[in-house]
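Only one structure is covered here, and it is reproduced in the block below.
Here the complex is missing a single protein chain, while all its other protein chains stay put.
Now for chain A:
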């Protein structure tokens, strides 16, 4: 059995999350390729707002069976970009014994 290269696993997770963002938030005008992993999701970046944050948290919890605390400061950091979200999801999955 081969272990997946951690770099490509990370990239795959990022793509998956970008697609989840597009599908969940009806960003029908965008493709995964157009959402840079380090682009800010909120405010001046992609332009998401606070309702999107709630919606996205719900989708991530459903999709990855993880828990997201309502710690605003930590969440702000985790939800900054696709890359930070992917790192957060990875960390939560490991914590849940994935």
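Here, contacts are C-beta pairs under 8 Å (C-beta built on N, C-alpha and C of every residue); 3 or more make two chains touch, one makes a residue touch a chain; residues count from 1.
By definition in this document, contacts and distances are computed from a predicted model.
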UniProt name of the unshown chain, from "YwgA family protein", "ATP-binding cassette domain-containing protein", "Beta-ketoacyl synthase-like N-terminal domain-containing protein" or "Chemotaxis protein CheA"? "Beta-ketoacyl synthase-like N-terminal domain-containing protein"
Per the touch definition above, residue among A:36, A:58 or A:95 touching the missing chain: A:58
Tell me which residue among A:26, A:70 or A:94 touches the hidden chain in the full complex. A:26
Identify the residues of chain A touching the omitted chain, counting contacts across the whole complex. 25-29, 47, 51, 54-55, 58, 61-62
